[in-house]
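One chain of protein is taken out of this complex; the other chains stay put.
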Amino acid sequence: MTPDVFLFWFLALLIVGSGLAVLLFTNPVYSALSLAMTMVGVAAIFITLNAYFIAGVQLIVYAGAVMVLFVMVIMLFDIKSEVQAFTSGKISGAMKLIAVGLLSGLIVGGIIMGQKSFVGELSKDAAAQVAEANSAKMKRAAGADAATKELGVALFTKHIFGFEALGVLLTAIAVGTVALARSRGGTHAK
Amino acid sequence: MPSSSFLTDISLNHYLILSSVLFVIGMAGVLLRRNVIVILMSLELMLNAVNISFIAFSKFTQNVDGQIMVFFVMTIAAAEAAVGLALAVAIFKRFKEVNIKFFEHLRG
Amino acid sequence: MGHDSFEITINCIKLVLIFLMMVQAVPILVWVERRGSAFIQNRFGPNRVGPLGLLQLLADAVKFLTKEDFAPDRAIRPLFYAAPVFALIPATLAFAAIPMSVPLEIGEYVFKIQGYDMNVGIVFILGVSSLAAYTILMAGWGSASKFSLLGALRASAQVISYELALGLSIVGVILLFGTFNLTEMVIAQQGPLTFRAFGHTISSQFLPNWGIFYQPLAAVIFFAATFAESNRLPFDLAEGEAEIVAGFHTEYGGFKMLMFFIGEYGHMMLGSALMIIFFFGGYGIPGVTVADVRQWAAGITDSATQISVITTLVHFLSFMLKFVLFLWIFIWVRWTLPRFRYDQLMDLGWKTMLPWALGNTILTALVIYLIS
Partner (left out) sequence: MDHSVLMAILLLSPFIGFLINGVRYKQPTYKLSGGIATAAVFISFICSVLLFSDLVGLPADQRKIHVKFFEWLSVDKFKVDAAFYVDQISGIMILIITGVGSLIHLFSTEYMHHDKGVTKYFSYLNLFVFNMLILVLGDSLLTMFVGWEGVGLCSYLLIGFWFTDKEKAAAGMKAFITNRVGDAAFLLGMFILFSTFGTLNIQEINSLAPTAVETSWLGALTLGTMFLFVGATGKSAQIPLYVWLPDAMAGPTPVSALIHAATMVTAGIYMIVRLNPIFIVAPNTMMVIAIIGALTALMAASIGITQWDIKKVLAYSTVSQLGYMFLAVGVGAFGAGLFHVMTHAFFKALMFLGSGSVIHAMHEEQDIRKMGGLKKYMPITHWTFFLGWLAIIGIPPFAGFFSKDEILWMSFHSPMGSPVLWAVGALSAGMTAFYMTRLMCLTFWGKSRVPKSVHPHESPAMMTIPLVVLAFLSVVGGWIGIPEVIGHTFGHIPNYLGDWLAPVIRPIPNLAPADHSLEWGLMGASFGIASISAFVAYHFYVKSPEIPGKIAASIKPVYELVFKKYLVDELYFKTIINPLVEISRKIWFYIDVNFIDKLTYIIADLIKGGGGVTRSLQTGNVQVYAMYIAIGLVVALSIIIIK
């Protein structure tokens, strides 16, 4: 077992475990902290996939900012443990569980069955590429730096419209959030 | 497929399955949890799951566009979290409650 | 496989060494701080245990270790106990990415005096250090105390706010050196101060080629923001004694308290190190390049290994000198400046530093675009 393989399984277990913890903890604080853990794990997975820059951004944006916000809000609300963490209703609950289970089964099944089609072709190519990447292991560092540059170039040329649109979106969001935060409970306010 | 190669050969499928499992966990959270904030967190989980598959595709197709999409998804996720939390705070201020059961004012 | 396992072993050893170094530096820093504060405040400070009170470190360590380990009755124990442990992680992880000297070459092996070398080092350091907010929040929440929670909320809000200014001030530096890699940054800062514009080159014999001469505004903002990031005066609202006792670590005592100390000093060290690398030439020596040093070492000995060792040691010394200087500035500021009010803190972060950092970024980008 190579370190890469070990790393993948370790991180996969970490991610799935902490993801389940988000779902299962009845205390929202624990859920939030588990989610933060998941985020860090995902960042690590990004690193194993050579997406260094995205990994760093994942840490800064998700783990560093978004999740901190979540935790702060939960702490502000002062909710310790919930009496009813999960939805009641046997039929709807069962339906939800069935839907979720079927969905996971379908996706995983689809991925495995789909090897012959798109994903399969991709895997063959990917195998060759992985081999190539392994042989050129020493060059990986330089390649990664170039990847960051390539990322920037693509972002500001090919995807410039999306970038600008996101800028507009963020501005709108900032204004809206401030407006919401300043309100005293929405339209019901006196 | 033989289990030994499944354990040792990490292919695109492994990442995709990891991604889908995480996605489904997030979805279960959205469907089953009652706390508005936990639901928002589960949404973040789903977005992260999608990000994993984006990055995996990006790596295995040697295409940087996948990373760009992740960049966009992150931005939108951050925005969504900001608005969602602001709403949650506003609702909490008003009702002193974050249980989603209490917000069924649009019941038909 | 064999090569990989050797690499992994060396890396682990390096990480352990760096961690130990950080942990060991803390008692010294505590002593410096206590003596320094006494010096600044015209007192004696600890001077009974050992020469100059140096053994006070040991006495403190013993005291911390032997104190009763207690938790408040209604504390949330998992969080309460986990928080101090987590406090060490971000600073250590980030500090491991700091290049402290030129690589050591022994035979065919090249050892980087650095926990690990990452091409996107800066992004990684920022990302990891932003995790510090969790420590504070966990501690504040887990203590089940009003003061703790208030302190934690203050601290995390402050950290998030100043992260923006911090990150934006670094963007100028990144644009200037054209890399995320810390080592490359250090290399770029060697030699005399040299401006290249429109095909002309202007160089100064007296000044080193340091970032501070290109990015003075970024340096000021970055330095101020590191104070806020490490929750030190004048930004230590999280533990404003007059208002909330001791902030998020009100309920902590003994060894757990010490771990928070280590975390805080770790951040301080990280800030100092980054300050040096971005703006003060890293391990470089003013007026002398690495090649000069190597040539000088070759005059002493013939062994390539010895030359390498000497070169590495000299640069490490240079790094340490600067490092200690900045740490002293941290302590100096702490005992000199008063604390901000909370609204002033937020105003400074959002309304002053953020716009200036933004302006600096735009200006830098513009200038680089125009002269290249």
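As written, the chains take the letters A, B and C, and residue 1 is the first residue of each chain.
Assume a contact is a pair of C-beta atoms (placed from the backbone, for glycine too) under 8 Å apart; a residue touches a chain by one contact, two chains touch by 3 or more.
Note that the structure is a prediction, hence the values are computed from the model and not measured.
One chain is not depicted; across the entire complex it touches A, B. Residue in contact with the omitted chain (choice from A:L106, A:I160 or A:V175): A:L106.
Residue in contact with the omitted chain (choice from B:I10, B:L32 or B:I55): B:L32.
Per the touch definition above, the residue from A:L13, A:M95 or A:V178 contacting the chain not shown is A:M95. Within chain A, the residues in touch with the undisplayed chain are 87, 92, 95-96, 99-100, 102-103, 106-107, 109-110, 113.
Residue positions on chain B in contact with the hidden chain: 27, 30-32, 39, 100-101, 103-108, in rising order.
Basically, only the chains that are shown with their structure count from here on.
Put simply, chain A touches chain B in their complex at residues 1-2, 4-5, 8-9, 12, 15-16, 19-20, 22-23, 28, 31-32, 35, 38-39, 42, 45-46, 49-51, 53-54, 57-58, 61-62, 65-67, 69-70, 73-74, 76-77, 79, 82, 84-87, 93, 96-97, 99-100, 103-104, 107-108, 111-112, 115, 119, 122-123, 125-127, 129-130, 147, 150-151, 154-155, 158-159, 162, 166, 169-170, 173-174, 176-177, 180-181, 183-186, 188-189. The touching residues of chain C, counted against chain A in their complex, run 1, 4, 8, 76, 78-79, 117-120, 123-124, 126-128, 130-131, 133-134, 137-138, 140-141, 149, 152-153, 156-157, 159-160, 163, 167, 179-181. Chain A contributes residues 2-3, 29-30, 33, 36, 40, 43, 52-53, 55-60, 63-65, 67-69, 71-72, 75-76, 141, 144-145, 148 to its touches with chain C in the complex.
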